[in-house]
Every structure is written in structure tokens, then in C-alpha cells.
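Complex shown without one protein chain; remaining protein chains in place.
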Amino acid sequence: MVTRRDIGKLFAGALLGATLALPALAAEDKLPASMDKPGGFPERPLNMIVPYGPGGGSGQVSRAMIQAFTELTGVGVNPDYKPGGSGIVGLGNYMAAPADGYTVLEHIDDATSAYVSGSSGVNPASDLVPLVISQITFSQIYIRSDEDRFSDWATFVAWAKAQDGKATIANVSREGSMERINLKLVMDHFGFDLQQISFDKGGPRYGALKGGQVDALFEQPGDVRGFLDSGDFKPILTLLKERPAAFAEVPAMGDVGLTFEPLMRFRGFYVKKGVPEDRLEWLQWAFQKAYFQPSYQAYNKTKFMDLIDSFRDTAGAVELINQTAEGYKAVYKEMGLIK
Amino acid sequence: MARLSRSQILEAAFWIGFAALAYVFSYNFDREIEIYRFGASGWPRVVILLIALAAVCQILQSLRESRRNARRAVVQITETVPERKLEDSLRITAVLGLPVLYAALLDISGFYFTTPIFIAAYLWLNGERRLPWLIGVPVFIYAVLLTVFTKLLYIGLPTGYVRPFYDFSNWLLVLIK
Partner (left out) sequence: MEDFLQGTLTLFGNPTSVMIFVGGLLGGMLFGAVPGISMLTLAAIILPFTGNLTASDAIMLYSVIYCAGVFGGAITAILFNIPGAPENAPTAFDGYPMTCKGQAGKAVGAAVLCSAFGGTCSALLMMAATATIADWAISALGPPEIFALVFFGLAVASSVGASTLWKGWLSVLLGLMVATVGMDPVGGLRRYDFGFTYLLAGIHFIPTILGFFAVSEVFVQLEKRVRGTYEAPKVNLDFPSFLEFWKLKLAVVRSVVIGFFAGILPGIGAVLAAFMGYNEAVRWSKTPEKFGTGELEGVVSSETANNAATGAAMIPLLALGLPGGALTAMMIGVFQIHGIEAGPLVFINSKDLVWVVFSAMFFANISIFFLGWLQTKTVVHLLRVPFHFLAPAILLFGSVGAYAVRGLALDVLVMFAAGILAFFLRRSGYSVAGIVLGLILGKIGEQNFAQAMQMVHYDPVAFMGRPIAALLLVGGALTIAVNVVKAFRGTRASVDDETAEA
């Protein structure tokens, strides 16, 4: 019988050959300063379908990107928020729009895991063309700063083991989501169980930790920055191989003996396959160049997106998506979610 | 004698049937979730059972009432239904159906093309036969909608995904803005 521990090992093995490269150095801007509009394209504002609500991480990153894009090109972009079904509804709607380059899509790593699990039929690496990936971030586990039952990762694990599965952690959990798989691999390694409690909206999720309804929280640092700055929450584990400078005090995976490749959250911008070549080239230039605009860089910094290299051009994005897909595939197979 | 009216029987049948169907379809997602014992089907099934229960109680209460009425030998006061003409019923069906058709067309022929036609058709359906009004009211409503939502608030309404409607919408949008 395959145990949970084996799954962890298997998953680690599956990614061993295709290690997700996370260079510490930031990408350089090698793009030309300007580019002619091909045949007058675009002659009117673009539409951007954002398959999440305006307040969440995707809504925010799309507005920051739109601002930088418009500063750069003078072309407006109308955001069109279509939340629902973990991003699948907006994606389906996007696929119905004509492939003329006037409609672009924002999406996150969920598009990849949904494709692998079969809940979406769109492969973001081949049915879509990634224009740019502009945010790549890691997860952490947080506790309250004034917590007195445990104070760091080691004491948390010891305490959680003693609770016999009754310790609780808040996260967003769809079956097979990035959050759940990362956490599962951590728990398997240490041989303890946490009761995961799913909160689909950020506010209640953070409120649950702050108000003492749950014992810990699984989240990305950019999303809880306010609580970190106020000193309400503190991270006790960073799901990265090595400690990033901003969290030098917090143990990373290498420090606690975790060897699997962590699944990352990434957000980027896409168009449909089939957009005329010259338009595509212009859009690629504009979105990648916008990433390097000072306004966008400043935004990324506030979200801790400068700690690891957040930039991928089209080829880099395809590679990232394919690697991520392989990782999910291996775990899903073992969990029996796919055949 | 206790009797239920036809509409009461129909209603009860509707609810029981609805509950039964919903229960059958709940098998599609009847599986435990690793972090939650009651799974995805626990909550809906409780709701379904309560629907069935409430429907049964509704029948029981109607039965009791009609029995009480029968015992008192009160003549059942049937509402004097006004004579319903077939033509009227057809028109009401159209009044209900036309907006559905309009909504279904939004993704195909777009808001901008379909809306004025819909307004005129709806007015005609509701008995407006004076030509100036049939033209004037749609123009007025359409102008207000475009001014408020497109010109002032830049809201992106459906352009329709089918040519030439898609091109017409974009042409109009460029024209207005």
C-alpha cells in the first residue's frame, strides 16, 4: 500500500529532474524601449478578463499591470472581473472571445492544476500563449505573535502532534489545490495531522487566526503583509529551499529537513492561441516591458514579489507551467484524483 | 369529505418530485472530502429531506383544513376565476418569453444591436400601436442606457461574439467614446 510518506517522496522524485529554477537575481530588462503598433493595432482599448474578484490578488495585480501597460503604450485596458469556480468560469468565458488580440486574460497557477485534474479543458501552456508571468511567490505558515502554546516551527510541530489531529490551520482548500498539496507534503514528512479549515475569502481567513478560531494559517506573505507589519502574525516556516532575505529569521525547508519541491503561486497574463503573429509580438513586448515599469516594480515590492525572481517571458512561462503540471500530475495520480 | 384541489396536488407533486430528483443527482458528488466528514453531499441532503418534510406537512395541513371546512359544511368558496381567453394567455407567454430570448441573444448578437429591437418589440407586444411612440420610446431608452453606462461609466456590455454584430458593436463603441 502506498503511504502518504511515499507520495511525498514520489513527488519529490518527480520534480527532481525538472527542478524549478528560482534564481536569486532579478530578471533584466533587455527589451527595446519602443515598438511600432502593427497595422495600427490596437486602435481601441483592450479588455482584460480577470477570473477572480476585484479585491483579491488577481484583481490587484491586473490593475497594477494595466497601469504600467497604459503608462507605457498609451492604450487603455478595461478590466472585466468574472469570478467563480476557482477561475474556471472566467477562463471558459475568455475562450469564447474572438482571438483578435483585443481580449487578454489574467490567470494564476490554478489554471494549470485545473487542467491537470480535468476540471478545465484549457491547457495554459498550449491553448493559451503566456505574454508574461509577473508574480511568483511562495507560501508560509503563520501563527499569532502572542501565541503562548508554541512559539516556533519545532514547538508548533510538537504541540500539534500532541493534539492528535485536532490542531487547526486555515487555508483556501479546493481538493488538489496548491495550498493543500504543499501542506500535505509537509505533514507527511513530519508525521502529524492538522485539521485544515477552508476559508474561500481572505478576510474571514485572517480573522480566524487573529481571533483565535484556528491555531495557524497557510498563506502567501504578500497577502498578509498588513498583519505582519502590525505584528499580529508571525511566520514560522517558509516553503522555500532557502531563507529569503526579508525572512532571514524564519526557518526555510532546508532548515527543517523538507526536500520536496514547493509548489508556487504564480500570476500572469495570456492571450488565446491564434492571435495574428504581429499582434502577438507587440502584446508580448508591451506586457513584458510593462513588468519593468517603475510603477509595476514598486507594486510588486509591496507584495514581497521581489524576494524571488517573479519574471517569466513566454518561453519561461511555458516551461514553468509545464513543470508545475508535471508536479501536480504525479501527486494527483498517487492521490487517486486522476488516472 | 377531505379533498385537495388540483393545484394543491400539483404543488405537492412538484416539491416531492423536486426533492427526489435533487437527491438522485446528489449521488454525483457523494463522496467524503479528506478534511471534512460530511462531504459535499451532507448539507444538500439535509435540505432535501427538510423540503420533503415541509411538503408533506403542507399537504397534511391542507387536508385538515379542507376536512374542517367539509365538517362545517361550508361551501367551498371558489375564487371566481375571470374568463381566461386563449389569446390573452398566449400574449402573456410572449411577455414572459421575449426577455428570455433577448438574454439568450446577448452573447451572440450583442447588447448594442439587440437592445433597440427588443424595446420596440416589447412595446408592441404590450399593446402599443402608435408609430411615434414605438420609435420614440426605444430611441429614448436606448440613448439613456448608452449615455449613462457607455459614455459616462465606460461599462463594457456584451458585444456579441458573432460577426457582423461584433464589428457593429465595436464600431458603435468607438463612435460613442
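Per-chain residue numbering starts at 1, and chain names A and B are given in the order in which the chains are listed.
Methods note: contacts are C-beta pairs under 8 Å (C-beta built on N, C-alpha and C of every residue); 3 or more make two chains touch, one makes a residue touch a chain.
If you're wondering where the values come from, they're calculated on a predicted model, not measured in any experiment.
Undergrad: Just one of A:Lys161, A:Arg174 or A:Lys241 touches the chain that is missing; which is it?
TA: Answer from the full complex: A:Arg174 touches the omitted chain.
Undergrad: Consider the whole complex, including the chain that is not shown, and state which of B:Ala104, B:Ile135 or B:Ile176 touches that chain.
TA: Going through B:Ala104, B:Ile135 or B:Ile176 one by one, B:Ala104 is the residue touching the chain not shown.
Undergrad: Have a look at A:Asp100, A:Asp127, A:Asp152 or A:Asp232 and name the one touching the chain we're not showing.
TA: Candidates A:Asp100, A:Asp127, A:Asp152 or A:Asp232; residue touching the omitted chain: A:Asp232.
Undergrad: If the missing chain were put back, which residues of subunit A would it touch?
TA: That gives, for subunit A, the contact residues 49, 53-55, 59-60, 63, 67, 78-86, 88-89, 92-93, 119, 166, 168, 173-175, 177, 195-200, 202-204, 206-208, 210-214, 225-227, 229-230, 232, 299, 302.
Undergrad: Even though one chain is hidden, which residues of subunit B still touch it in the full complex?
TA: 7, 11, 15, 22, 25-26, 28-29, 31, 33-41, 43-44, 47-48, 50-51, 54-55, 57-58, 61, 64-65, 68, 82, 84, 88, 91-92, 95-96, 99-100, 102-104, 106-107, 111, 115, 118-119, 122-123, 126-128, 133, 137-138, 141, 144-145, 149, 153-158
Heads up, the rule we're going with is that only the chains that are shown with their structure count from here on.
Undergrad: Let me have the rounded angstrom distance from the C-alpha centre of subunit A over to the C-alpha centre of subunit B, please.
TA: 39
Undergrad: Going by the contact rule set out above, which residues of subunit A touch subunit B in the complex?
TA: 43-44, 47, 78, 80, 96-98, 173, 175, 195-198
Undergrad: Quick one: in the complex, what on subunit B touches subunit A?
TA: 33-35, 107, 154, 156, 161, 166, 170, 173-174
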